[in-house]
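This report refers to the structure that appears directly beneath it.
Shown here: the complex without one of its protein chains, the others still in place.
Showing subunit A:
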Amino acid sequence: MAELLSPDLRGCTYFFLYDGSKVKEEGDATREGICYFYPEETPMDKQELLCGQLAGVARCVSELSSSSVRVLRLRRNKYAIRRKDDFLWALGSSVDVPTISVCELLDQLIDLFCFYNGSVRQSYQRNSREVLAMRWAQYLSHLQAGSSELHHIFSCLKTIDATNVDPLLLLKAALILQACQRCPLVLVGCILFRGRVVSTQMSPNLTMKVMVHESETYNKAHKPNGPSTSSSSGGTVSSITVFLTMSELQYLQSTPVDKGFKFHSTPHKDTIPKKTRLSRTLSDTPSTDSEPSDAGSTHSSQKVSFSPCLSASDNVFSPDPSENTTDLLHPPMQSQCPLSNGKSSHDAEEDESFYHSFHTNGGGMSQIGDSSGLEENSHLNGACGTVFDFRAAECGNEESHDHKVGEDSRRGSGGSAHGCSGATNSHNESPLVPMTLYLHRVKGLVLVLLVEPHFLSDTASMEEVYHSSLAALNGLEAHLRTIIPGPPGVQVPYVFAHFDCTQSTMTSNLSGRPGATHERPFVRATSLLHSHFCNTETLQEAIIRSAGAAVYGTRSVAQETYFLQHGGSLRNSGIPNHQDSAFTLPTKARHRLLKHGVNLL
């Protein structure tokens, strides 16, 4: 019988992308089809063996079952498999990681690539394998970076530790995002601090994707020989083209932000800011309103931003007189609804066509350079980024032609300004819609906005967003920077992990250090229970016990919680005994976790 095995929870042991269209004839070498292989130092013959065999078997099984293979398990590894047209992705991980988590990781990885590069086929037509290999490596390392074993089980967003942060700061972050949304070209946004989410209006998926670029630029900026402009002391603004799937776009459009909402006192439960005077300074904000943000920054901000569907075009924007006057600079724009799908609203269509003609007649991107003097400072994230520096406005030149941005305008001219049809790829793939990610960095703090592509050409909007948020961002950054990380957690006699499924956030007092062997039993049990919860919809709670550890797991639609009590006499025979300490775990968990903000009642 096997010895006690310690679980090996490595997220990724192998990853490859294989292009079957390159290997069709008998004489074609398998290596022709290997677009990317991780780890890159794997000997070529092993790469060829794995790619050839796995791709071959996956194909064969697909034919037998008339459906593509999702999971392929070997004795020592398991692979999540995805197939799209001729492409085949495989992500291998150790067998101890729950299958569902491996599949999720692969999906995230592919989604990330598509988010920044658009369709895979086109990317490989346009770029060399080496360039794209760097991207895959980058995304892969981002998804795995510094994550504890629990992160291989639950894919979750890294958030700032809300327990240490003044709730008012979180509220303030949410307000900054809302203020930015007053510009109709801004869809949604999020604020990150040192690679962690402070506040987000995006879905967890989208936030996760956005964070990759942010952390990349953040790292670059902190390298001593990084791009000089990025590291200049003030705020730096950059942008990058990203690609949204139709469903993501529809989701954004289905929850339009009511531009007028923030300033009318239309009663709506759960919304905090409507009661406030929407002040730019913390001191003005009534502190009583900040109480709900205890639960976490993202929580409150989401409630605010995704208000129920009110057609934006119905609400004429009426700025509060006490508000920032920059909003008034562009009244016609405010009445346009960038988020309506354009079919229902005549006004929006007209505006779009106006925009559109404005674009093309003006000579595409060169116009940006002319009017705003935007300067292309550097390329971020490989080839697809532009950095704008407003302070360099006077030295406007024509060099702002990033080939990527130019492409966008080309696409834009092909279809509507929304670009819904502009970036459709090969008919088999779901169309990807190009959008622009706008980043405004203030030291460790970054404001990330998902904006319409022509936002970049709309100098007025850009300036407005920039100036309206600059002061607030500076203030927020200053506050966040001074926060001292809380005292190292008091040694408590229990371990817990609480996963919020809707927000993809996790709270845990697990140290997550690789060497923490005493945490292993907890991680192992959590991994098993999580798989069980995923597979059995009706399962609500479970206690499982081995000789040494008893773990309690409970879940609801929105959350999963796992709890292990250290110590206590675990001496037992395993025979049912109602005095057994294992069965008091649910009660203990309920009491103990309350002070961590986890409510199991």
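Heads up, the rule we're going with is that contacts are C-beta pairs under 8 Å (C-beta built on N, C-alpha and C of every residue); 3 or more make two chains touch, one makes a residue touch a chain; residues count from 1.
By definition in this document, contacts and distances are computed from a predicted model.
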>> Please identify the absent chain by the protein name in its UniProt record; candidates are "Multifunctional methyltransferase subunit TRM112-like protein", "GTP-binding protein RAB5", "HPS1 biogenesis of lysosomal organelles complex 3 subunit 1" or "NADH dehydrogenase [ubiquinone] 1 alpha subcomplex subunit 6".
In response: "HPS1 biogenesis of lysosomal organelles complex 3 subunit 1"
> Which of these touches the unseen chain: A:125, A:482, A:517 or A:573?
Replying inline: A:573
> Which of these, A:473, A:543 or A:600, touches the one chain of the complex that we don't see?
Replying inline: A:543
>> Given that one chain is not shown, which residue among A:29, A:44, A:57 or A:246 touches it?
In response: A:57
>> Can you tell me which of A:73, A:481, A:518 or A:566 touches the chain that was removed from the display?
In response: A:73
> Which subunit A residues would touch the chain omitted from the figure, given the whole complex?
Replying inline: 1-5, 46, 49-50, 53, 56-58, 60-77, 95, 524-525, 528, 532, 536, 538-548, 550, 571-578, 580, 582-583, 586
